[in-house]
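Excluded from the complex is one protein chain; the other protein chains are retained at their positions.
Coming up: chain A.
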Amino acid sequence: MSSFTVVKTEDLDAEQEKGSACVLRGQTSDLGCLTRQDGSVSLSQGDTTSIAVVYGPAEVRINKEQIDRATVDVVYRPKVGLPRPEHRKQERILKNTLEAAIAANLHPRSSISIIIQETEDLGSNLSCCINSSCLALLDAAVSMNFMVAAVTVAMKENSDMVLDPMKRDETEAKSVITYVFDSMKLQVLTIVSNGKFSRAEYKRGLSLAREAVKSVLQFYRESMSKKLLMSE
């Protein structure tokens, strides 16, 4: 089983110099960073940051209404410019992943909309977006079957693995895979891959990500504990 550690951002460079690439960059979250929304969070994983907000269960437009379940809507806003097709693809990935997690049948004829604003993309952006939207859903206390947590793994030419890669690692790597797990049995929910990789590499990345995702879930628990115990 692969091992990994969580390091603080300031120690990251030193850690990577040492050559141990199996590190998850330090995470920080600010739950309820915006006040008008039902749920909001600003999540940073290392230097990659995104803000996610949730409205819901709210009123739904009549043409999007589903009589047996809530309509899940995801909007992704890039840092600069208008959303492009690649962002649409990311919206679709997020929507499919989050729809599985949200208990949509409990709120029929309503809409749960999730809006993600990219604030800084310095590698592993997709996993940051997935984790921030899950935290925003937790902040809004939307009913969910389970939580989702994502980890990105980059594979280098020499088949070295980099967990939670930075932008530089991502461009140098021959392939980048984002694994999304559910919180109950740590089963794979979504895979988003880019580039070439062998089956063995995929499996190695999977076991590495599965170990790392436990710390993401632990981070969710700590963040929520802090928030909920504050309003006690």
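Please note the rule applied: a contact is a pair of C-beta atoms (placed from the backbone, for glycine too) under 8 Å apart; a residue touches a chain by one contact, two chains touch by 3 or more; residues count from 1.
As a convention for this text, contacts and distances are computed from a predicted model.
Peer 1: Can you pick, from "Cyclin D1", "DNA-directed RNA polymerase III subunit RPC9", "Exosome complex component RRP40" or "Ribosomal RNA-processing protein 42", the UniProt protein name of the chain not displayed?
Peer 2: "Exosome complex component RRP40"
Peer 1: Where the complex has a chain not shown, which of A:Met144, A:Met161, A:Ile177 or A:Val192 is the residue touching it?
Peer 2: A:Met144
Peer 1: On chain A, where is the contact patch with the chain that was removed from view?
Peer 2: Contacting residues on chain A, toward the hidden partner: 37-39, 55-60, 101, 103, 106-111, 138-147, 182-184, 220-221, 224-225, 227-232.
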